[in-house]
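Here the structure comes first, spelled out in structure tokens, and everything after it is commentary.
Excluded from the complex is one protein chain; the other protein chains are retained at their positions.
First chain written, first letter: the chains are A, B and C, and each begins at residue 1.
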Amino acid sequence: MADFEPNITAFVCTWCTYAGADLAGTSRMKYPANVRLIRVPCTGRIDALFILKAFENGADAVLVSGCHPGDCHYTSGNLHARRRWTVFSELLDFVGIDSGRVTFSWISAAEGRKFADLITEVTAKVRALGPFDSYRKMSAAAGEQSNAR
Amino acid sequence: MPAEGRQLEKLRHLARHALESGAVSLVIGFAEGTVPGRAAPLFCTAPADADRLIFDGYCTLNLANYLTRPEVRAHQTVALVARHAVAKAVVGLVQESQVDPTRVRLIAIHCPDLDGLQQDVAWTVADGLQTLDEFLPTAAHLHDQELTPERFAAVAQVESKSSHDRWDHFAREFDKCIKCYACRNVCPLCYCERCIADKNQPQWIDTSSTQRGNFAWNIVRAFHLAGRCIDCGACERACPMDLPLMELNRKMKKVVAERFGYVAGYDPKADLPLVTFKKDDPEEFIK
Amino acid sequence: MSRLLPRANLEGVVAALRSAGYRVVGPVRRGSLVTYDEISSAADLALDVIITRDSIKKFVLPRTEVVARFNRDAAGKVSVLDATAAPQPTVILGCRPCDAAALPIDDLVFAWDSTDRFWFSRREAVRLVTIACANCDESCFCTSVGGAPDSPEGSDVLLTETAAGDYEVQALGERGAELLAKFPGLRDAPAADRRVAAVPQRFDLSAAVTALEKNFESPFWRQTALRCVGCGCCTFVCPTCHCFDLVDEGPAYHSERRRNWDACQMKNFTLHASGHNPRPWQEHRYRQRIMHKFLYYPSRLGRTLCTGCGRCVRACPVNLSLLQVVSDLAAGRANALPTSAGEVKK
Partner (left out) sequence: MTAPRPADNLYLPHLMIVDAIRDETPDIRTIRLRFCDEAVGKSFSWQSGQFGIFGVFGEGECPFCIANPPTRPGAIEFTFKLAGRVTRALRDLDVGDQMGFRGPYGRPFPIQEKFRGRHLVFIGGGIGIAPVRTVYLECLDRRAEFGEITILNAARTVADLPFAAESAELAARKDVRLILAVDPGGQTPEWSGRVGLAPAILKELAPPAAGAVAVVCGPPVMIKFTLPVLSELEFPAENVYTTLENRMKCGVGKCGRCNVGREYVCKDGPVFTAVQLRGLPNDF
């Protein structure tokens, strides 16, 4: 586990969190290099399927982040997204996916520090949780299970 | 004549009269099944067909499912033999603009929720053909029974397990899934012309019935019904492999009720909880 | 005289087969579901049930299997890799005659001009120890499609229950004899009364086939299939339905080509990319299923694609009973329609 480097996929809105990440970078703030950013126009665009696809493709954790309520470039995309996340995160928890594997946050373009801190925090948490083997095993089992049955 | 027999006569009379009078051109109800313990959907277009209508505790299929079928849409006005769950699905379909409420009539059946298959249930039929608006007040009092703890017993049992055990539980259950999509195809609210599971550009959900493909399908099905599922249980009864689909659906129902104070199937004019928002929606899970 | 397996020795048979390296599967209870799954003891067997929910098909034609793998190296060069089907030697203990009979029928299509290695390598690895049916229900109709509750067709060993609850044993072919040699505790006994279900003949197959030949175009199909919701339930629980899809899945750098069960009842089954669908309505898809089973397959390959197990009848969520439909056809009801029920303009 010591050499486990978490693989974190972050879906971020282009107007706030992506700009926040940019700020963290240009301000030379240090944060773990375990995160891959995927930029989308708005958190309202982030479908639950994105999160599942990320896990299917080997993510150990997913971060979803966008503008603070009231700041949405499209007025209410993040408020719609908030309702969906509420339900979807409960569903994931219900089927036994540790809530530490999916993080939701609001990070504005000015919050470079918050972005760097959050990535640090999430990375540490996922490092403690370990690789998302149960999902990966399931993915691997896709090849074997059928032949055994 | 025993009470049940009188109700049956009344049901058939209503259907016959609806067709004779031209109020509707199609009545969808149930006929005796081909084997004991089953009932079969019946499409009555001639008054005489009404004589084959029955109702009992095996009539569990949600007939509202047929309203979105093109063959049924071709009819100007359609009547459904509708126990409460069927009417709730009609509410959902109207709410989502899939069905024109002026083209639907209900032959309302009042009976207990048909959760499992049971032959003997006490039922009565409403006095006349009803529009959805006429029906709704007669069922408004049932809203309070939607959230009783008994309904969520299975959910509570899963919730009481550890995260790890919940994962194992669902992994075991989803593994049984053979991807026949009976759950989707009997669901009155799964009306999409092309389901996300059938889309391949991109292929969001693996079509293969692998553990991974089954997981994605079952999660997404439950999520797409969140706030829309009217808790009729048709999916779970249709599942040939006995997946506990209602555990997921009821969990979603519970979350939506707790978080957004909404129960599906009562108000055709309400906003769907997942396509609307409030400024002060709870967000304690968001960092 | 006949060979007898005392019921108490079933446990010994399971143990012997397992120690001979076989995976032993049989009908087991999983909550409310009775399905074929691996067993470690005869006590796991649910032998009192008439029939399992799904068929033994999954052991020869898994619901999904890899047929090829594609690896792409860093330079983008692709290597095409065969997927080996190295199936585990398996004994299905407590298989039903209507399940066993399905395999020789499907052999025909998988050997039609070209040989499907995946099917036959599994077929080679699976041994069927069938238990003749002592009971049946109203959905069973093996006798109407040329089968029988004690038919040896397709089995390697046939067990028939005696009045005393033991099993009369019959080995079929070399494979059966070889397998039976591994059964411990067989003894010779005078022929006893056998418990075999009396499955009534429910329709006249040849009359049904004649009706199908005449009724490709008939309002019968619309009436019948109006209630069909187009799921794959009937085809997936069917022991003879073998239609499949080939799909590519997985990450771009190591994708795999899979063969998955597919169902003619689903509207995407025949949908062209252009948007044209040769079977645009559910009535067409339902007709295809019946025609394929009772007319096309027999006329091309010589066997009816149905063993009368009745699973589709039991599993259909809308009680669209194939048994009823074929009985109706055989009784000429497609020619003279009794009611206008379901007559709907398009």
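Following the convention adopted for this analysis, contacts are C-beta pairs under 8 Å (C-beta built on N, C-alpha and C of every residue); 3 or more make two chains touch, one makes a residue touch a chain.
All values reported here derive from a predicted model rather than from experimental measurement.
Within the entire complex, contacts from the absent chain reach the displayed chains B, C. Note on the undisplayed chain: of the listed residues C:96, C:202 or C:259, the one touching it is C:259. Here one chain is not drawn; of C:40, C:84, C:201 or C:335, the residue touching it is C:84.
Hidden from this view is one chain, which touches chain C at 67-70, 72, 76-84, 109-110, 112-118, 216-217, 242-252, 255, 257, 259, 262, 264, 269-274, 276, 278-279, 284, 288, 291-292, 295-296, 299-300.
Within the complete assembly, residues 200-201, 203 of chain B touch the chain that is not shown.
The working rule: only the chains that are shown with their structure count from here on.
Measuring from the averaged C-alpha position of chain A to that of chain C gives a distance of 44 Å.
Listed for chain C are residues 63-64, each touching two or more other chains. Taken residue by residue, chain A touches two or more other chains at 142-143, 146, whereas all remaining positions touch fewer. Listing the residues of chain B that touch chain A in their complex gives 158-159, 163-171, 175, 196, 204-206, 208-213, 215-216, 219-220, 222-223, 226-227, 248, 251-252, 255-256, 259-260, 273-277, 279, 281-283, 285-287. Contact residues on chain A toward chain B in their complex (touch as defined above): 48-49, 52-53, 56, 69-70, 76, 79-80, 82-99, 103-106, 118, 134, 138-139, 141-143, 145-146. Every residue of chain B that touches chain C in the complex is listed here, in rising order: 26, 33-36, 38-46, 48-49, 52, 61, 65-66, 69-72, 74-75, 176, 178-182, 184-186, 198, 203, 206-210, 213, 234, 237-238, 240-242.
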